[in-house]
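With one protein chain withheld, the remaining protein chains of the complex are depicted in position.
After this line comes chain A, so read on.
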Amino acid sequence: MAYLELDRVAKQFGAQTVVDDFSLSVGKGEFISFLGPSGCGKTTTLQMIAGFLDPTRGAIRLEGKDLTAIHPAKRGLGIVFQSYALFPHMTAAENVAFGLEMRGVPRNERAERVRAALAMVGLAGYEDRHPRRMSGGQQQRVALARALVIKPSVLLLDEPLSNLDAKLREEMQIELRQIQRTIGTTTILVTHDQNEAMSLSDRIVVMSQGRIEQIGSPQETYEKPASAFVSQFLGKTNDFAGTIDRTVSPTQLVAGSWRAPAPAGLGGPVTVSVRPERIGFGDTGLSAKIMTRIFQGNHWLFQCDSECGPAIVIRQNDGKAQPAEGDAVRLTWRPEDMSVRARAVV
């Protein structure tokens, strides 16, 4: 049964629809990411769950109860803000204790739980520090401890790692995932960083212009993107224009001089999407010329000019000789490595 459920939720500001027809069921203990470019409505959706915004239409339910009828202060959700929004006039311990104080937790128990929460995020001994005397990463941890100490029914993370530098961000990703696994809190993360979404979540909700493009596991959304937007947004991809030829039997999918048995259910002009790392150099296939060859340590990056337009190829650096710039090559891939979508002909 769904733990947190969003049922056709929509939000309008004046005439502008920011979120539309958003439906999602989140299981207990699940880690969900809302992924999309800025302005896609992911933060608005999070704020509706938090209660800072009211949905224009639709329902949000937590364990079957209507969440929109409950005041944000009574929802019992833990929220980590992009700016952390720590209370600068309070020490780390006072920040973490605030939520417990509001819940009337007795002083002794409060001190114990605050200490445990700060220890969990690796800040034991920082109890008396003020936020402005802490680094960005430490402030982030305080914010996380403050949200988790109240044992929230759902943890909402609004781009929590975007203010950290790349190295620290990776460390925090791993730590966040471990903490979430340990305590099992249902978590929703809002992010525009596809790597972050993929490495942290059980399922990703890819959003664009207020609508859900795809809901699926990180692998699903990467391997089987439901739309051109998803394949473009999650990593690099090559889109080739092809056609499905039904005049021959069995029907064939043709893209330039690459051909394969056609998948069922489609006909006419199609777009063939292939990830750069799934393309190999072979004896048959799409003819192309290598324009640039870039060495990137563990892999080679080739930019090619193919008969179906520009193509990117990534090859593992396995120590074997690679084609050089200017070489004519044939690009080939296994049929199961591509996704095929109908293409509108202009």
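By definition in this document, a contact is a pair of C-beta atoms (placed from the backbone, for glycine too) under 8 Å apart; a residue touches a chain by one contact, two chains touch by 3 or more; residues count from 1.
Going forward, contacts and distances are computed from a predicted model.
Note on the omitted subunit: UniProt lists it as "Putative spermidine/putrescine transport system permease protein", one of the names in "Probable membrane transporter protein", "Heme exporter protein A", "Putative spermidine/putrescine transport system permease protein" or "succinate dehydrogenase". Only one of A:89, A:107, A:246 or A:334 touches the absent chain when the whole complex is considered: A:89. Set against the missing chain, the residues A:98, A:222, A:281 or A:333 yield one that touches it, A:98.
Shown as candidates are A:146, A:169, A:275 or A:293; the residue that touches the absent chain is A:146.
Summarising the interface, chain A meets the missing chain with residues 50, 52, 72-79, 81-89, 98-99, 102-103, 130, 132-133, 146-147, 150.
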